[in-house]
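Comments concern the structure below.
As you look at this complex, bear in mind that one protein chain is not there, while each of the others sits in place.
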Amino acid sequence: MRLRAMPMLTLALLLGPVLAGLVGTLAPAFGILPVIGRVEPGVDAFRALLAWPGLPGAVWLSMVTGLGATVISLVIVMLLVACWSGTRSFAAFRRALSPLLSVPHAAAAFGLAFLVAPSGLVVRLLSPWATGWTQPPDLLIVQDPAGLSLMAGLVVKEVPFLLLMTLAALGQADAVRAETVARSLGHDRPAAWLKAVFPRVYAQIRLPVLVVLAFSMTVVDVALILGPNTPPTLAVQVVRWMNAPDLAMRLQAAAAATLQLALVVAALGLWCLGERVVAWLGRAWIWSGARRAGGAITAALSLALAGSAALTVLAGLGVLAIWSFAGFWRFPSPWPDAMTLGNWVRHWPGVAEALGTTIGISALSTFLALVLAIGCLEAEHRHALRLRARGQWLLYLPLLAPQVAFLPGVQTWMLMLGVKGGVGAVVAAHVIFVFPYVFLSLGDPFRAWDARQATIAHSLGAGPDRVLWAVRLPMLLAPLLTAAAVGFAVSVGQYLPTLLIGGGRVQTVTTEAVALAAGGDRRAIAVWAIVQTGLALLPFALAVGLPRLVWCNRRGLLHG
Amino acid sequence: MDEPGLILQDLRVTLSGKPMLRLSAHVAPGQVVSVMGPSGAGKSTLLGAVMGTLSPPFAVSGRILLDGRDLAALPVEARQIGILFQDPLLFPHLSVGSNLAFGLPRALRGAARRAAVEKALADVGLNGFASRDPATLSGGQKLRVALMRTLLAAPCALLLDEPFSSLDADRRAQIRSLVFERARAAGLPVLMVTHDPADAQAAGGLVIKLD
């Protein structure tokens, strides 16, 4: 039966390019790059890499910002859920979640930079009346050498992501009852949650947390905007060396990409070690019988942190919106000297063209990912296949492997096999990154669907296909659309895959925006970032609105 | 060999080789056989085996015959066995009428199809409910719709999986007699799993105890 082969086929489609790409990167790292006449294996590239004086700093930065952003995001989310789940403030976060999630990383980073830079909105609002500054202070806030602003930029985007994953996990952890029992035994809210619910929830969100870690360590666009440059993070340096005019630098870039891969593996290992330490400490804490975890203070703190993360993104978008209409805007005016439609008029033709391409690519890759995901899940259902823990890891591999480490290798392979880089190839590449998110988003509701519905439909004479099309999928319309929206937003945000696999010929809103970021025309950046955000946000609005429209007469489907 | 009714001949179910259930029974048309036993005794496993919804690591041996047909090789949808669960499980995205029409033979078209649905509703006192959203029905109403949905598909046997346990005491008796009455009228062999002795008593047929 063809459906039975679906999971294997999907894994091959996802992992084939990743593994091939890694090989294509490892070869030049060890000195093999035939086009410049290097065919002798060797470790010269690593020697050159070690001689780079920025290496310790870059490695340190990657580790610290990656681990730091992950720990901070996780702590904020866990405390927020521990203290506030089920309350009205929490419901507000829930509602803000989809918009926050869909804001592309680059747009959020720009927003943050426009807010907190010495000439940013915050200082403008306080100057000169409170600060006495008539010129921006010479303070190193954005792109600080310690990577604090980079970490902040990552945290504001990872908090919504982890919160979403946690919400999904809560349902399966029987959280409400477990917490009630623990509170009835005398624990305050955070203590009850942390002791009774956290271990189960964490087991569910562990892989997403590791994805956040790997992503934070290797992200390029956010690090370009908010990260330091003396030296930059290792991932940024890899891209710099890859772009160096001296072709021999490709070897060093490949060596650095290999090191980056090793660093990610090491950080993941370190994290797992940390998990054990935390588990041990946690067991000791539970055994000790302590029933307080700072109740009100923890609650206030977590709300403040999560609230500022959300507000930062939203305020950042606000500043971007203002900049997109700004004429000249002198310091320290809190408002532009003049407002103009000129920026939009000027950039609209380019925006419109890129919009069309982006929508086409994202819609197609999301559709393909959905087909694969439904195929896998349905095969799982019909043939009682189970994705074991190992399978889950494989699914996450494209998200865990640093893009800078395998995409250049994929590009080389594609060319060797004579595959044209074009829209088709870009769609295929996007599916690799879109599928895991679609699958994860759809998997739980798909599996949670009451299989007795299928038994009943079968007993009424319906074959498997009719059950899928006439019962299961319509009932799962809302999660299907949510998965599609997630997939679409992920696809819209892809930078490196579009650039490298498209051979630079495929221009999406994101590649255009990041290319502009190299410039620094704030008005142009603002226009593109707003468009990018709107494009990612629209499907979420549809995902919320469509089921309400379609099922307006079906109360049984609207509770969600 | 084509004795009417549902016959379980030395039915055995194992889970990863471990025996779960062993049973022989004959349910004649119009008769209700009750299966009782504590949780974990294999009641749902039995229903799964008869429906054909068990998949590895479950293994089923022995024979299941329905009106002389061996069901072993047939998928769920070809077995012609109706089932009522504890929850009515009406399809929430379809109207009451569409739920009823879901299992109607395709040969029934147009006005005849609509008439069959209307008649089924009238039979259980739900005239004019065809366009209703199932979510707006009471528990008893839902169960009645579920029953008629099952019967409209013209099954050759009926399985009941604790179908009355979600109802309060006085409604339970009423619905129970409705179900038995309808099944008997249609001449269906009925296999009922329950933990309520009152159900088994009302059924009046053979009681099999699992342990």
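Note that the chains are named A and B in the order they appear, and that numbering of residues resets to 1 at the start of each chain.
FYI, a contact is a pair of C-beta atoms (placed from the backbone, for glycine too) under 8 Å apart; a residue touches a chain by one contact, two chains touch by 3 or more.
Rule of thumb we're sticking to: contacts and distances are computed from a predicted model.
Trainee: Quick one: find the hidden chain's UniProt protein name among "ABC transporter substrate-binding protein", "Tol-Pal system protein TolB", "Lysine exporter LysO family protein" or "Chemotaxis protein CheW".
Mentor: The chain we cannot see is recorded in UniProt as "ABC transporter substrate-binding protein".
Trainee: Could you list, sorted by label, every displayed chain in contact with the chain left out?
Mentor: Displayed chains contacted by the hidden chain, ordered by label: A.
Trainee: Looking at the full complex, which residue from A:T357, A:S441, A:T455 or A:Q494 touches the chain that isn't shown here?
Mentor: The missing chain is touched by A:T357.
Trainee: Taking the full complex into account, find the residue in A:Q204, A:S308 or A:T340 that is in contact with the omitted chain.
Mentor: A:T340
Trainee: Among A:Q411, A:S441 or A:S491, which residue is in contact with the omitted chain in the full complex?
Mentor: Checking the options A:Q411, A:S441 or A:S491, the one contacting the hidden chain is A:Q411.
Trainee: From the list A:T70, A:S102 or A:Q143, which touches the chain that is not on show?
Mentor: Final answer for the missing-chain contact: A:Q143.
Trainee: From the list A:P160, A:P208 or A:P228, which touches the chain that is not on show?
Mentor: Of these options, the touching residue for the absent chain is A:P228.
Trainee: If you put the missing chain back, which residues of chain A would it touch?
Mentor: 33-36, 53-54, 57, 117-119, 135-136, 138-140, 143-145, 224, 228-231, 240, 242-247, 250, 326-331, 338, 340, 342, 346-347, 349-350, 353, 355-357, 359-360, 408, 411-412, 414-416, 418, 420-424, 499, 503-507, 511-512, 514-524
In the analysis below, only the chains that are shown with their structure count from here on.
Trainee: In their complex, what parts of chain A are in touch with chain B?
Mentor: Of all residues in chain A, those touching chain B are 383-384, 450-453, 455-464, 470-471, 474-475, 477, 551, 553-557.
Trainee: Which part of chain B faces chain A closely enough to touch in the complex?
Mentor: By the definition above, chain B touches chain A via 51, 53, 55-56, 75-77, 79-83, 85, 87, 89-93, 95, 102-103, 105, 133-136, 149-150, 153, 155.
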